[in-house]
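Below is a slice of the complex: some chains, not all, each in place.
Chain nomenclature is as follows: A, B and C, assigned in order of appearance, with residue numbering initiated at 1 for each chain independently.
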Amino acid sequence: MKVLALLGSTRENGNSEYLAKKIVKGTEHTLVKLSDLRIEHIVDQRHAEGGFSPVDDDYEQLVQHMLSHDVFLFATPLYWYGMSGPMKDFFDRWSQYLRDERFHLKEELARKKAYVVISGGSSAKVKGLPLVQQFQYIFDFVGMKFADYIIGSGVKPGEVKEDILALAKAEQWNGLFLK
Amino acid sequence: MKVLALLGSTRENGNSEYLAKKIVKGTEHTLVKLSDLRIEHIVDQRHAEGGFSPVDDDYEQLVQHMLSHDVFLFATPLYWYGMSGPMKDFFDRWSQYLRDERFHLKEELARKKAYVVISGGSSAKVKGLPLVQQFQYIFDFVGMKFADYIIGSGVKPGEVKEDILALAKAEQWNGLFLK
Amino acid sequence: MKVLALLGSTRENGNSEYLAKKIVKGTEHTLVKLSDLRIEHIVDQRHAEGGFSPVDDDYEQLVQHMLSHDVFLFATPLYWYGMSGPMKDFFDRWSQYLRDERFHLKEELARKKAYVVISGGSSAKVKGLPLVQQFQYIFDFVGMKFADYIIGSGVKPGEVKEDILALAKAEQWNGLFLK
């Protein structure tokens, strides 16, 4: 089982990254910090004649990663009660690549399993719930199984180390991924 | 009453833009298409020594617009069950400017009223609800009043013209803004 | 098209009832005020030996109504951010009747279309959204189509008459049901 961990945070060693690294430790995995790549916003050409224009950025690396891994781990801090901007751009661009005939991305995505890590302050356990629902709708659209999610408590770097239950769940997932 | 209409779409003349233009017609307003500006992702330096570094992009124009208008109209297509990436970046950067001592952005935002337009397919009336809840949490955080929202039906450009009730609500808001 | 309007309110001539009556006016319909019937709470015997025990109350009338109508209109005031207790009991008892071999309730429900009316104060447009999502999950479970919903503004009896857009939508539905 190969795990693709996609990090949405825009700082180093934040709380969602800490959990993500704990979850993939020792497993066969690829870890990508989305903000390290050049990813353009979608330009919505769904109804344009000729469809989507090619974009010269780093997105196709991500397409290749998606195709070659079995499990996706989406780890994002809760920014303004949603996923981070870089992660949002990642999903927005699916609209382009689901239509790209070189890949069979939609069929492939339907075979994957998704895990989600969200980190935020103490209110995130409730105010992060619309984001969990959004992830569910996203995964439903492509037929991907939404296996589970963690909402970890942590704002300052390192704080999540005190969220014992988030750590326990991270370890439980790690055990699953090691099998 | 001065209305700041912020458009999140990444195409021309889409459905959310159509509604937004109907809503502000004849009013004193500024209309900004976010994807026409250069807006960087946030770099989260909330806990960095020295705080946020200056960013050389077009964001400060937006800060000036926010300070000088009374009512904000956020108009976004539903992209992957959330606001568009450009609009997400717009909000993410609030984290930087709320801390910028040159402005008193948080205090100013607390005096504004927000209206939201979301456009999407027929499922948007339910699958757009997490986004409505996210907007509510965003506005609560800064103490801005969330006056109302429209979820309009339209995917292909122009389709929303058949959503009679969305148009009626757009006209009702227009009437309010003309006063 | 036969419409079954189920009223969840526990007072006479409230706002959700007003909208419901407007919606069914002139159509072939049955209007049932749930609190006028004797409906027991569910007793959860899903895993009891022998299954559910017969209950001596008015519920079977409702089963017959569900079987013989095409469209269901659920109209409830927002009580504590959910449907009213009598309406909740109505749904809870589905667990019993979906298993009752005399009827083929689940197959029949999958052929129906559902419309929802919620009335509440000004906050209901946002704080009623979890209820809309709950209805969606309920209808998904039985395969019923969730056609649309209205969230009307009104607390004191009659107040909803000033919610022009709720009335417009009620009339639009009435037009559909008259066809």
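Everything that follows uses one rule, which is that contacts are C-beta pairs under 8 Å (C-beta built on N, C-alpha and C of every residue); 3 or more make two chains touch, one makes a residue touch a chain.
What you see is a predicted model; the values in this text were computed from it and never measured.
The copy number for the entire complex in this file, given 3 shown chains of one sequence, is 4.
Please note the rule applied: only the chains that are shown with their structure count from here on.
Chain contacts in this assembly form an open path, with each chain touching only its neighbours along a single line. Averaged C-alpha coordinates give centres for chain A and chain B that are 24 Å from one another. One inter-chain figure worth recording: chain A and chain C are separated by 38 Å, centre to centre, where each centre is the mean of the chain's CA atoms. Within chain B, residues 129, 133 each touch two or more of the remaining chains. Taken in their complex, chain B has these residues touching chain A: 9-11, 14, 35, 41-48, 77, 79-86, 88-89, 91-92, 94-95, 127, 129-131, 133-134, 137-138, 141, 155-157. Interface residues of chain C, counted against chain B in their complex, comprise 125-126, 129, 132-133, 136, 146, 148-149, 164-165, 168-169, 172.
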